[in-house]
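Complex shown without one protein chain; remaining protein chains in place.
We just call them A and B in the order they show up, numbering each chain from 1.
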Amino acid sequence: MLKSSPFKWLLVALAYLAGSCAQQSDGPDEDRVIISIWTRWSGFEKDVLDEIIKDFEQEQAGIKVQMFTMGTPQKIMLATAGGNPPDLAILSGPYIASYAENNALTPLDTMVAKAGIEQDDYYPVFWDAATHRGHLWALPISAGVTALHYNKKMFREAGLDPDRPPRTIAELEEYNEKLLKRDAQGRITQMGFLPDKPDWWVQYYGYWFGGKIWDGESQLTLSDEANLNSLHWLASYPERFGADTLENFRAGLGSPASAQNPFFTEQVAMTIQGVFLSNFLEHYLPDDTSLEWAIAPFPSATEDGPPMGLAEGDLCVMPAGAKHPEEAFAFLAYLQRPEVMEKLALGHRKLTPIKEVSASFTEEHPHPYIKDYLALLKSPNLRPHVQLVNANELRNAMRDMFYGVYSGRSEPGAMVERIEPLQQKILDRKLSRWERVEAARLKEWSEQ
Amino acid sequence: MTQQERQNLRNGLLFISPWVVGFLAFALYPLLASVYYSFTDYSVLSPPVWIGTENYEELADDPLFWKSMTNTLFFAALSIPLSTVCACALAIMLNFRIRFQSIFRTIFFLPALVPMVCLGVIWMWMLNKQMGLVNLGLSPVLGDSVPNWLEDPAFTKLGLVIATLWCLGHSMVIYLAGLQEAPVQLYEAAEIDGAGFWRKISTVTLPCLSPYIFFNTIMAIIGSFQTFAVPWVMMKGEAGPEQSMLFVATYIYINAFDNWQMGKACAVALILFIMIAILTLSVVKLGERKVHYQ
Partner (left out) sequence: MTSHRLSLLGKVTLYTLLLLCAFVFVAPFIWMISTSLKTLPETTAMPIQWIPSSLEWRNYPDAIEAMGDFWLYAWNSLYICVITVIGTVLSSALAAYGFSRIEWRGRDKVFLLVLATMMIPFPVIMVPVYGLFKDLGWVGSFKPLWVPALFANAFSVFLLRQFFKTIPNELSDAARIDGCNELRIFWHIVLPLSKASLATVALFTFMWTWNDYLGPMVYLINEEQFTLSLALQSFVDPSGGKGLNMWHHLMAASTLITLPLVILYFFCQKVFVQGINATGTKG
């Protein structure tokens, strides 16, 4: 009956496709244990890890490491929930608390103790970023911190001392005015500083005013004086420069990860950036242009105290239900060796979360201001991403707050009054849900 | 039951068996499971914990939930009538004996082919405040006070409505087909009665179109209550400034796969389903009375 019909071909095709789909998994026989690691790296960042994997595989003949690219960090949750997690995954950002409380990660405490990895060797801020509810959920594998990057040539042209970067927010704004250029129609063509270029950390400006996001227990503190001051500072932008004028200037600026990065095109003289800016420079800056730049700690509201910075690094987690926890941890422990970490950091041009670095690391590091960065890392005033189970919602709400105020549409006080109670309510609920399972979870975790 | 009837029943059920399996697995089971999960705290990774009506209480007290509801209703209430009117108007214009009818029809239909993610990306560009085509068109009239479609919470949904209107090709083609089926005698009769253009539209054209409008409205209600992809892409994977693009489907997604509160997501999903069912059934009831079938 099928023979005479053109539909036969459809059936055959269906069967073929279904068949080829069914056997898409493991390839040829492999007597090594295959562990998978997910990253969001591509290009040279991926190449470095590839090299490290090769070294590791030579040392550990029984393990093969496969690297996969994940779309977004949320995919780790999707895969873990779906029962097909990778053995390891590399994250950056405020995910640890919510992933851990949702039981998506394996606590590493026992394995870390057994492997002799010492907390004291690490900068506290990076170790803390991997800890939640008294357990360790990740190991830091690279480190970065934000700093002020400024253009010395533009400083000179504006009559500013190129070796005297601003030290307070007030000074930053003084410089901003001096570096401001407008055309005949009053349109802005150049600025000293724009808080939303890049916009990766706009929710954290309160830190530089001495603010905190929450009290560490259960209360958000978005409306404390320091945070309000930072919002008033941001609200002064549309007031001083004109909301529309500012918006027109902003809209003409390119993406930070491109040759049109306004800092590269010298449309903006100062920017808040991390240690990887030098990568961007090498990648995107056209060969025939050079940029005369330097770094300094990003200025705080007051000059006293050690410099403030947002610490941000890559964390390596082991999702719950990883198929080969022992082999995966062997690789993770390998990544923690100082020389391996330095190799990764050199390749990625980042810093290491370990306090001690070898002399050759500083010498070989391609970043021209690596010493300044190492000094900044030693500041006791570094802060990590907010470590809350509702970090994601809070982050979005705080960004809304930033943009509402910065665009001149909303007044700081009103904005905080609208956003804080709502976020507090969300946090309260998460905490009350946590209380219900707390005892069981903590017991489960300490047994693992 | 005769033997023939029994055989027919068996054959009939055999033929629809793929659908029956699908119905059980992808409609009935999920709905029942949703009812159960909606009374639990459930994150997929740990077994559900019964918490009674807490999810619903939380929702009643959750401004974001209400925001997603009002956003969805606002969008539906604006986009459905507007696209119906525009699609009808275009169809009526095309239905005159005009030259190049098929070219015009193709032009009006093409946007309906654009995949949703592309739509999001294209309109992100079209609605860009400075360089977007929409504002370039508006600036001669409005000067510098053109709307900031993507960043001003007051305008984001209007931008989405514009993008939706661009894609009315499907319903326009349906209306055009309906018009072409309308009997010529009716128009002739109206003309003999001395009816002018608008009178003919209201007494002949619209009644003839009513079954089509009815059908399209039902599909549009179901469609607009699951709006997700276009605004999600337009807002770069977020709910937009001040949650102005938070739709019910978006809220379900965020609760389920960003916050891992599957129980709460199920509660929202059930409410969404009940809303769609009530609205659709009331349109059907209304249709039974108002729609003219020839």
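The rule we apply is simple: a contact is a pair of C-beta atoms (placed from the backbone, for glycine too) under 8 Å apart; a residue touches a chain by one contact, two chains touch by 3 or more.
Keep in mind it's a predicted model, so treat the numbers as computed, not measured.
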* Structure fact -> Only one of B:90, B:146 or B:220 touches the unshown chain, namely B:90
* Among A:110, A:189, A:219 or A:255, which one is in touch with the chain left out? -> A:255
* **Interface with the unshown chain - residue positions in chain B** => 1, 5, 8-9, 11-19, 21-23, 25-27, 29-31, 33-34, 37, 44, 90, 92-98, 104, 106-111, 113-118, 120-126, 130-131, 133, 136, 166, 170, 173-175, 177-182, 184, 187-188, 191, 197, 200, 205, 211-212, 214-216, 222, 225-226, 228-229, 232-233, 236-237, 248-249, 252-253, 256-257, 262, 265-266, 269-270, 272-273, 276-277, 280, 287, 291, 293
* Structure fact -> Residue list for chain A contacting the dropped chain reads 1, 5, 7, 10-11, 13-14, 17-18, 21, 24, 38, 40, 42, 68-72, 75, 78-79, 81-84, 93, 251-252, 254-255, 257-260
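One rule holds in what follows: only the chains that are shown with their structure count from here on.
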* Structure fact -> Taking each chain's centre as the mean of its CA atoms, chain A sits from chain B at a distance in Å of 37
* Please give the residue numbers of chain B that touch chain A in the complex, ascending. => 41, 43-46, 49, 51, 58, 61-64, 128-131, 144, 148, 151-152, 237-239, 241-243, 257-260
* Structure fact -> Per the touch rule above, chain A residues touching chain B in the complex are 72, 74, 77-78, 80-81, 98, 102-104, 244, 247-248, 251-252, 320, 390, 392-393, 396, 400, 403-404, 407, 409, 422, 425, 429, 433, 436-437
